[in-house]
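Other chains of the complex are left out, but the ones given are in their true place.
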């Protein structure tokens, strides 16, 4: 198994602890992106994984690539160009009833300005078995959308499994095309999608009762009907209590069958960013490892719950750690 | 609208995280004081606000003034003298069932030793519409009490609204006069007071059932009867669960009417200091902004709840952030 992901990587800058930006004297750095986080979590779990992106050709771009490599991601196919900056985002970590806030500063990045022709997807994907992308990537620029389409086409040609986190972010689509037009042909090339009822409504006009098992199943059936390549749909449902207390469960529709997990409590939440990415990386790992869809889903959901306790965008947990919780050790007792 | 506040500003020194003082290798610095916190929160919300105090004429005094200016407070009327030190307090932040602890080191401060004649209140207040003070100020020294009386007198003369947080701290009154003698004539000059049932009992001999809505209303009526200038009384009730978990609601008595809010949970509490000051600054803002007393009280209470999630004595939240919660967004979901 070898997984390839494609998408932008940003530097994340956060005040320490729960400090607010205007009072911070320093910012902690990490790097992440919805797709890269999947590659990094898989690499940390021992799965060969490569990430493809475009970085600026200066210290910040090299620092971002170094960060991915550190956790085992193959960065050989990353481009280094002088066509733009490194995207940034500033994150204030909230607490209790104060929400976390993000100030994006990602316009005009090297990734947004990438040249789709610079990626030789047949070469990049030649040893790979799985391609993963997120709905954020085609939202960034026409060039990024084109490269996504190229990657999916090559993956289908080479027989890879393709997955997507459709992840609709209204504010991001600003280059003159509508998500509703761009996304469907891309999703049509996918075997597995992460999709919430809200995204299905916004992107594909598929209506379901949001936040119910029933709604999820009905949405999945309609998705699969519309995009016959899709065999599995996954999502988490959240019952957010506060910025410091999250509850999540996992849902899976697989060729007509529905699976779900119990809700898991996370209190306190250490770092909520990347929670969804760790769900999909957990599912990719779980589906390849366990015989049963229920176990794959359980692995994915607990992996995502654990991510909420790990600093940074990347889910630094091992399969053994997830399995320890799957065996019922949910009370966090000290491991010596 | 322009608000002027008067009172001591101290340097606060706290070990990082929940470290105890004897194990700390460094102390984090911030600055605050019950009245200055009100000016700073208002300034950060966009309301012109000035603070009046006396600082020592050295680096620490200038650092404290700089801190207030940073958040928008006008410090032009602050005195810099060589008549005393900068008051300090050392704060250990507790957790769970371990209380936070304060070691005061504020004796002989430049503020305690101020010369009341050095403040030209008619000049200081000439553009202002509101004067706010706390019961801590007249507790510090006879000179400070005299200056408070002078300020109130000038404010009444110039037609300002006057508010006070009566805030009775038994230990502070050590210069030979009784709070029970000093406070009543000062409170008599106020239009609005923050007063709990306990304070009313201790300072004015007004008895009510502490911690009940009924008690608050009865106390307010007696206060208004005793001090006819008072038109509004406000307070919070707390149901403290632990050093890390607070529950608060807001109460308002306004010319015979009673208003209250639901209880808001804060878990975890990031920084409890200044919670009361942010309630009064929230109320001053809310009363000037919203038509209804209920909305003003709601704004004040949520502003105070949010303060518990912000490091430092000063409530660094914007009106838009408070209103986001007033609209029912109480679960702290990430804002992008």
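Note that the chains are named A and B in the order they appear, and that numbering of residues resets to 1 at the start of each chain.
Methods note: a contact is a pair of C-beta atoms (placed from the backbone, for glycine too) under 8 Å apart; a residue touches a chain by one contact, two chains touch by 3 or more.
Every value quoted in this text rests on a predicted model; they were computed, and no experiment measured them.
For this homomeric complex the structure file specifies 6 copies in total, of which 2 are displayed in place.
Here is the rule we go by: only the chains that are shown with their structure count from here on.
Each chain gets a centre from the mean of its Cα atoms; for subunit A and subunit B, those two points are 45 Å apart.
Across the complex, subunit A is touched by residues 17, 71, 264-270, 305-306, 308-312, 316-317, 321, 324-325, 329-336 of subunit B. Chain contact summary for the complex, subunit A toward subunit B: residues 17-20, 22-23, 94-102, 104, 169, 171, 240-245, 268, 272.
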